[in-house]
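Of the protein chains in this complex, one is absent; all others appear in place.
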Amino acid sequence: MNTNLIIKPDKAVEAFYLFFIVHTLQIGAGLMGVPRIIFTESEADSWIAILLAGIYLHFVAWIMILILRKYDNADIIGIQCDVFGRWLGAVLGMVYVLYLFSILLSVIKNYIEVVQVFIFPEIPLWLMSSFLLSLMIYAVLGGFRVVVGTSFIFFLLTIWMVFTLAQPISYMDWDHFTPVFHTGFLDLMKGAYKTAYSVLGLEILFFVYPYIKNKQKISLPVHAGLALTTFLILLVTVVSIGYFSPEQLKETVWATLSLFKIISYPVVERFDFIAIALWMMVIIPNIVLFCWALIQSLNRLFQLPEKPSLYGVALLLFLASILIEYRVHIDKLTDWTSTLGFWLVFIYPVILYPLVLIRKRFRKENSI
Amino acid sequence: MKRKRIILIVLLVLICSGCIPKSYIEQLGIITAVGYDMAGEKSIRGTMVMYQFDPSTTSASQVVTSEAATSKGLRFEANRMTSHRLVSGQVRLELFQDQLAAKGMTRYMDTLERDAKVSDMGLLGVSEVPTADLLKINNSKESSNSGESIKKMIEKSVDNDVLPDATIRTFMHDYRDAGIDPTLPMLSSKEDTVMISGLALFKDDRYTAKISPQETFYLLLLKEEYKDGQFQLQLPDEALKEFHKDTPGPSEEGPLHVSLHEIDSGLNIQPKQGDPTEQDVKVTMEARLLEITKDVDLKNKKAIHKLEEEIEKKVKSDLEQFMNVLKENQVDPVGFGKAYNAKNRENRVTNENWRQQIPNLNVSFDVNLKLLRHGTVE
Partner (left out) sequence: MEHSTLPLQLDNYLNTLKQQFNESPDLVQKVFHIKGQEVVIHFISYQIKKDRLERELLESLTKSDKPWSVHDLQNKIPLASSQTVSSMDQIAEHIIHGNVVVYLPGEKEAVAFLLPQQQTRALDRAETESLVFGPQLAFTESLVTNLNVIRWRLDTDDLVVEKLIVGDRIKSEVRVVYLKSLANEENVDTMRQRISDLKVSEVEDTSVLGQLIEDSSSSIFPQLINTELPDRFCNSISKGRIGVLVDKSPTALIGPMTLFSFFESTEDLYMRWNMGTFIRLLRFIAMALSIILTPMYVAALTYHYEIIPTSLLVSLGQSRAMVPFPPVLEALLLEMLIELLREAGARLPTKVGQTMGIVGGIVLGQAAVKAGFTSNILIIIIALSALASFTAPSYLMGTAIRIIRFPMIILAGAWGLIGITFALSFILIHLLKQKSLGRPYLAPIYPFQWKDINDSLIRLPFQKNDTRPLNVMPEDTSRYDQLKAAEKKDVDPS
């Protein structure tokens, strides 16, 4: 396998779009429930936990860019094979594939769950997942430019929902935040760790890097995307903590969506219904980008042709999404994915970087 | 071409088989207001005001009453009495009879909170008379539905700073938050008219006492929800004697009443470090004099000062009296416990331990009033 990829210029995109790629991938199913998860660990000081997680996020992104810059035009699959050799590299590549698949599944499952709880208790599982999967297939078939376009357009069409939070903000109780630094350091770290699931998606950088035209400019959009993600999670969590009483928040599974419940306009009495339906547009870039990365890695690892593997993956996702029915199983899947994602996305790059450095030095000495 | 045909067939199959139960609004009985009454030891009686649309009848709103053990059971029972399927997605008002509310409201409200269909912005209220009677009064001309008119009445009162917020959201928030108790508007009926008779105080989710509209004003003042509204005070008859105008008028006799329009108010609750029962409260008000029943020379600066002082004294004593009411009932609708929690790390107040501490609460008030203007006549 070649470590570096050769990309035709008409397939590549500007670095500017990395902002949307990274951001839309991070914001997805996680944002709907994140306030409760962080609050359970870090209580009133959750915002500190999120800021800590945000800082670490930027650090990981910095490391990832350093790794990628050691190569001309490589993705993670190629880098792993270069560093660990063909076999171990392929095994690690499979871990990525597994991770991408399970995160796809958990995103789809979580969204369907929300729709079933909030709008249509009776909507069949297979119907919802075939909606999402058909849109995913349709977009991924369009190639990388359409995949990026999806994340860009859908971002523009959904970001305005942030402003509707103004209504819950007017109900906030600031007493819930004081006294500051009441939570222990360990609980803060736990909260930061729990933020992980909501901010998974950074790893896409490892896959799209070869497709970026002006590679020297990638830092700014990536970090800006991360900053926006951190800000949104912070906003949603802070508003939730102020809006709910602590005990209530610990019991509210989808706190973000419950915030939407009180928003009403003269033309729409209940905005939460609109928000949940529109949330599909938040989910789509998510699954489209993850699926593209999955297909891409399968193609790189086993030279699988893209169309059949796309259909295959979609079919597997469809079956898996029908088979998992209980809320408990969805939670287990989410937890599992979140743990795997934490190690793969937040810890692994930090380990990989020194290895890449060693490998490069070793190479150089060998070649002399 | 073949693929297109397959896609088309798949789509058709989807549309045919993927249908979900419809809820056409003309086939629904859309409940807009519910009232719960005690029917016996174990059962409750529910009164539902709902819209149901029938081409044959002119009035869209109807009232149904049923008895059951739980609130969902009520709906189930009522469903057997109507031609339309009853749904709760538009419930905007829930009323509880005082006897029922005294037994705890959340067991009836839990379903409200868990059901994603019910809006959190619905209003709650407690009634001194059976809610069935309230909801069956249909005297309002501008509103087609008695639930709707009660809802508008409460909303108006909240907007005019006569009542604290009465939404389900606020009730649940105050109920679950440590160191604060919820309140709800108290309704009553008088000669076939629904009226707000005061404010219901809650101990956790159990109704304990009712306070008068005058006391409600002091609660609002302490909750810093009083931003723009009017209030009346009765001062000692001879308080401003020295400033009375020389020409004695007919209003010379009788008690001294002042009517004020509050423009702005500020509140600062300062709990003592480490002790939630010791609190200092500083209230600052800016007001406009609307009416005074005695001929006082308002050009005189001293008169204004004196008036301010008298009002401050009166407000302070009323507040202290009001605190006694709260202590007697062991309730804390103001949120003194919460105020303490917000500033202290040690000895924190919880829902459990705060209840015992309320009678020991010692609050010292400091009231500061500024009379900025006094109308068009001097």
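Should a chain be cited, it is by its letter among A and B, assigned in written order, with residues numbered from 1 in that chain.
We adopt the following convention: a contact is a pair of C-beta atoms (placed from the backbone, for glycine too) under 8 Å apart; a residue touches a chain by one contact, two chains touch by 3 or more.
Model, not experiment: these values are computed from the prediction.
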item	value
Partners of the unshown chain among those that are drawn	A, B
Listed residues A:150, A:198, A:256 or A:334, member touching the removed chain	A:150
Hidden-chain contact residue, picked from the options A:268, A:319 or A:358	A:268
Residue of A:63, A:117 or A:135 touching the missing chain in the full complex	A:135
Residue numbers in chain A that touch the chain omitted from display	13-14, 16-17, 115, 119-120, 123, 127-128, 131, 135, 138-139, 142, 145-146, 149-150, 152-154, 156-157, 264, 266-270, 273-274, 276-278, 280-281, 284
Where the missing chain touches chain B, by residue	15, 18-20, 22-26, 28, 30, 32, 51, 53-55, 60, 87, 89-90, 92, 117, 119, 144, 148
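We take it that only the chains that are shown with their structure count from here on.
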item	value
Contact footprint of chain B on chain A as seen in their complex	117-118, 120, 122-124, 127, 130, 171, 173, 175-176, 178-179, 182, 243-248, 258, 261-262, 264, 269-270, 272
Footprint of chain A on chain B - complex, ascending	14, 18, 20-21, 89-90, 116, 119-121, 169-170, 172-178, 335, 338-339, 341-345
